[in-house]
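Shown here: the complex without one of its protein chains, the others still in place.
Chains here go by letter, A and B, matching the order in which they are written, and residues are numbered from 1 within each.
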Amino acid sequence: MEVMLSVLVGVLVAAAVYLMLARNVLRFLFGLILISNAANLTIFTSGRVTEAAPPLIPEGAEAPVGLVANALPQALVLTAIVIGFGLFAFALVLAFRAYDALGTLDSDEMRVAEPVEDTK
Amino acid sequence: MNSIILLAGTRLLVALLLVFSVFMLLRGHNTPGGGFIGGLIGATGFVVYAIACGTEQARQALRVPPENVAMVGLGIGLFAGVMAAFFGDAFFVGQWLFIGATETEKGLPLSSVLVFDIGVYLVVLGSILTLTFALEEGAD
Partner (left out) sequence: MSWILGLPIIIPFFTAVIAFLTKERPSGAWWSVLGSLLTLIAAAALMVVVLQEGVVAAQMGDWPAPFGITLVADLLSAVMVVITGITGLAVAVYALADIDEAKERLGYHALFQVLIAGVCGAFLTGDLFNLYVWFEVMLISSFGLLVLGGSRAQIDGGIKYVALNLVSTIIFLTGVGLLYGVTGTLNMADLALAVDQSDQKGLLTVIAVMFMFAFGVKAALFPLFFWLPAAYHTPAFSVSAVFAGLLTKVGVYALIRMFTLVFDHDIGFTHTILLWVACFTMVVGVLGAAAQQDFRKILSFHIVSQIGYMILGLALYTPLAIVGAVFYLVHHIVVKANLFLVAGVAQRLCGDTDLRKIGGLYKSAPLLAVLFLIPAFSLAGFPPLSGFWAKYILVKASLDIDAWFIAFIALAVGLLTIYSMTKIWGEAFWKPHPEGVEPELRAIPRAALIAYLVPIAGLATLTIIIGFFPEPFVQFAERAAAQLLDPSDYIAAVLGGGT
């Protein structure tokens, strides 16, 4: 299972890098979503994928009984998804504003902050 | 967008979504749910409303600016964490109050964890609405 997930992570990263190499900012952002999902899957896989019960503590017990799944990576992934979601939403709004203000999404043409004549 | 079907459906859906979001928030402690998912569902309600009737109407329905909702939520969440100090514990130690507890019954448990969750609910609701309203208004 871990092997399959690792391969999936690899495929996601490859696709993401391909998208991120594009000049179009929107494609870059889509690549970013893919690679952040790959990162989340990496954490998930790092916690080892086991066939075990959910990590619930029965009434009256101090610790879970029997073999349970590792809850920590799931908590980490959940946090990372939430944060990634927020960042991506912001980045999307920013890209939209950039298209409004600069009239382009081509990163090569975004030279307002660093005008060409400055290097003379 | 001007669509009779959407408008009629929205009336029903928004009410349902908002009630469901509060339900999700409150059941979150022991069963799947909680502040984050509740906030998302609540935000969906307002977003649907904004799509059907326009962001102007949705802002009026919310009454306060969504950014303020998010910031108040942040304050509530922090307060829940700091509350532990009044009881001499470390930050973010859950404080519990069992109303009407007896030997066998737990009674109605109230906790600072719930307060924290309400904070999260408001943060999520507020920040998502801020962003989606900004996007929708930009598109007009």
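Observations, loosely collected:
Convention: contacts are C-beta pairs under 8 Å (C-beta built on N, C-alpha and C of every residue); 3 or more make two chains touch, one makes a residue touch a chain.
In this text, all values refer to a predicted model and were calculated from it rather than measured experimentally.
Which of A:Val3, A:Ala63 or A:Ala113 touches the hidden chain is settled by the complete complex: it is A:Ala113. Residues of chain B in contact with the chain left out of this view: 67-68, 71-72, 74-75, 78, 81-82, 85, 89-94.
By the touch rule set out above, chain A reaches the unshown chain at residues 20, 25, 28, 32, 35-36, 38-40, 42-48, 72-73, 76, 79-80, 83, 86-87, 90-91, 94-95, 97-98, 101-102, 107, 110-114, 118-119.
Here, only the chains that are shown with their structure count from here on.
Separating the CA-averaged centres of chain A and chain B is a span of 25 Å.
The residues of chain B lying in touch with chain A in their complex are 36, 127-128, 131, 134-135, 138.
Contact residues on chain A toward chain B in their complex (touch as defined above): 82, 86, 89-90, 92-93, 96-97, 100.
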